[in-house]
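Only one protein chain is missing from this complex, and each of the others stays in its spot.
Every chain is named by a letter (A and B) in the order it is written, and numbering of its residues begins at 1.
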Amino acid sequence: MIFKVAWRNIWRAKVRSFIVIGSIAVGIWAGLLIIGFSFGMNNERTASAIGTTTGHAQIHHEDFDAEPLSTAVVADSSTVVALRKTVEALPFVSGTAQRTVLGGMINSTKSARAVRIMGIWPEEERLQTTLADCMVEGDFFEASGRNRLLIGEKLAKRLGLKLRSKVVLTFQDSEGNLSRASFRISGIYKTLNATWDEFHLYVHHQDLEKTLGAPLVHEVLVRFEETVDTEEKAGVLAAAMPAGLAVKSWKQVRPELGFADDMMAIMLVLVLGIIMMALLFGIINNMLMAILERRRELGMLMAVGMNKRKLFLMILVETLMLGFVGGPIGILLGDLSTRAMMRVGIDLSSKQDGLAELGVQSIIYPEIVPSYYLIIAVMVITTALIASILPAIKALKLNPVEAIRGH
Amino acid sequence: MFKLAWRNIWRNKGRSFITIAAVMFCVIFAVVLRSFQVGVWEHMVGDIVANNFGYLQVHQKGFWGDQSLDLSMDETTLDWDKMENVPGVRALVPRLESFSLVSTGESNRGSLVLGIRPEEELSGLRLTDQLIDGRLFAPASNEVVVSEGLAEYLHVAVGDSLMFLGQGYRGASAYGQFMVAGIAKISNPELNKQLVVLPLETAQWMYNATGLLTTVVVDLEPNADFAEVKASLEPLLRSDFELLDWKQLFPELVQTIEADMAGGQIFVTILYFIISFVLLGTVIMMVSEREREFGILVSIGMRKTTLAAVTVLENLMLLVGGAVVGMAVVKPVQFYFKYNPIDLSGQMKEAIEQFDFEPKLYTTTSFIINLNHGAIVFVIGVLVSSYAVWKIMKLNPVKSMRS
Partner (left out) sequence: MSKPVIEVKNLEKVYDGAVPVHAVNGISLSITQGEFTALKGPSGCGKTTLLNMLGGLDQPTAGSIAIGGVDITTLSENALIDFRLRNIGFVFQAYNLIPVLSAQENVSFIMLLQDRPKEEREARAQQLLEAVGLKGKEDKRPGQLSGGQQQRVAVARALASKPQFVLADEPTANLDSQSTANLLDIMERLNKEEGMTFVFATHDDRVIKKARRIISIEDGKVLSDD
């Protein structure tokens, strides 16, 4: 019956209760929108990076980062074939692609830039990454030709280059000598990450071999069936590799992405926590006033013999009820509005270039994250519990005699 | 009337306390968050702009878009004296910038090559303060200073020699061999990874661009307004020159700043919205508590408008007072972190550096933030008080005295 009393007591002061319940609902609603938005932004960014440029894991020679790039190859071409078969035999791997990776410079008639030159095997690349879908102009090595180059849109703009422009690439060959070769731009690509686009060029591996001699494989990109437990799978992959090779998961290749995920989780909990603190004031205020209004009734109950524990419980339950009404409303509102926005997306194209620097797309589709519903529920309950303490203390301090008399 | 409002506040300490606490919480949080946000961006802009790239740059028209050495300016075609005399201009900094492949023979990297006169430079490129090894190059010599990140990548130390391979003015090839005189840590992380600095005259010689400059950076007096200075400088330049301010030089930076700030603003708005509910709650509480008293006052002759005014005043005093106290509490925090930023470490540090941001959290001491939030609280106070006003106007004295 304590529940009955608590429930009915809420509706005694309708305006005040509505305001508190309303604030709880609004707070949760806002929190859910922020959550959906953040997840949408992050997941899209990560999926894009994994799908277009990074894959789930990469295999390099262990000195790849430290040494000048050209000599740190994974293995010679025949060993690489065997290596890739071993990797692809793992149950969670869906495919691999190999690349030549060189550091060098691109020179246009007007200007120059440092770049990373990725020599790819186009048919494989097509299977393992979505790079082929990112073409803005030109083609993905479909038309035949020689010394073809794919350049990022941002870099092309910077250097004033267009389709079919001629450039000179400078890079080190396998002996460490500087080589120059003339290339023609056969395609312009654009990923979500402008910083990537500004630094990476894609060429057909054959066009590099003319200068390099044999095909050099510096990097093997690995794709998993699912983007789940990627760290563990990378560990399994690493264990299967011979000595001298290092495996990096996508988080290690692009630490800023993993960081963004971790940071986001922390930030969201903080955001929710702060919203809850704001709500705390409102709830405490409401309950204090309720106690004040019901002084006489409370005094009567204490006089008649309601013990302290039950009195505390009564107030606690009433406070929780506020949460039990406001919470589900807030969650419902949040869920519905996120679903509505999922179809339309939130348009941030006015900030497009700035976002592209961070690898974020300009239209963000929020996501539903059910695990947070539980977190929110727990937080609301905790907040209500904490909020009930002060009013309960006040109530228990009442002197029944004075309370009944109305002092 | 003030006295009445003031005394009323002390009557119900509990309610006043909650109101003030709620406002303080909101204001403190909002101001701290915004201070850090604005502080980090201010610092970054200050770093990129004030210390390294300048608020204003003069180029041959089209240079910034193309980044081509061919679009250089003849030193003599600039009216140095007149430009220096424009109020707000502290100095004019000449530079020749281009790109070259920098090689040690074993490793190489494309790098930004900057020909400067260090003694005339912006604070970020004076180099004497940034040197971590070796010394500054001698003027017009074959010596260079390499940025820390580049030196690490190429495995070079003071005394080693570097080869430059690039494209000079009007297609001439530019090559040269130089000795590393010093290694410097540039404050801007992006520059730090790929910068070589050499004497202006040496650069001009190497690129076959004697007497030419790609850039003149306008260094401003500390409190000068770049927009005003820009307006004053424009007429002094030939029509085939361009004068760009930092927002035009780095539009993505501006957008990134705006996007980030917008996110913060949205969250703060949500918070204020929620707190408004709370404050409305306290007003409702007060009104119903005092219904009898209001009834009595009105029936003995107090005008409703006066009563309403006192009530509104009381609320505003509480809210704005809370806001002011909150901001006063925050002020020392603002000052502290402006000069002692939070150093981020570990994974967070690496990740942020990937974005070419400095991994430190600064605050700002700008008063505008304080004013903004004070105004917001004031407006909320007025809105929330209007409930009380409405109730008072509707008041039936007899009824309320009975309650």
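One rule holds in what follows: a residue touches a chain if its C-beta (ideal position, glycine included) is under 8 Å from a C-beta of that chain, and two chains touch if they have at least 3 such contacts.
In this text, all values refer to a predicted model and were calculated from it rather than measured experimentally.
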If you put the missing chain back into the full complex, which of the shown chains would it touch?
A
Selected from A:Asp63, A:Glu297 or A:Asp347 as touching the chain missing from the view:
A:Glu297
Determine which one of A:Pro91, A:Gly305 or A:Pro370 touches the chain that has been left out.
A:Gly305
Subunit A residues touching the chain left out here are 1, 4-5, 8-9, 12, 296-297, 299-308, 310, 400-401, 404
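The rule is simple: only the chains that are shown with their structure count from here on.
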Per the touch rule above, subunit A residues touching subunit B in the complex are 15-16, 19-20, 22-23, 26-27, 30, 34, 68, 103-107, 109-115, 158-160, 170, 172, 176, 178, 194-195, 254-256, 258-260, 262-263, 271, 274-275, 277-279, 281-282, 284-286, 288-289, 292, 348, 351-358
Would you tell me which residues of subunit B are touching subunit A in their complex?
14-15, 18, 21-22, 25-26, 29, 65-70, 98-101, 103, 105-111, 165-167, 171, 194, 251-259, 262, 267, 270-271, 273-275, 277-278, 280-282, 284-285, 289, 347-348, 350-352, 354-355
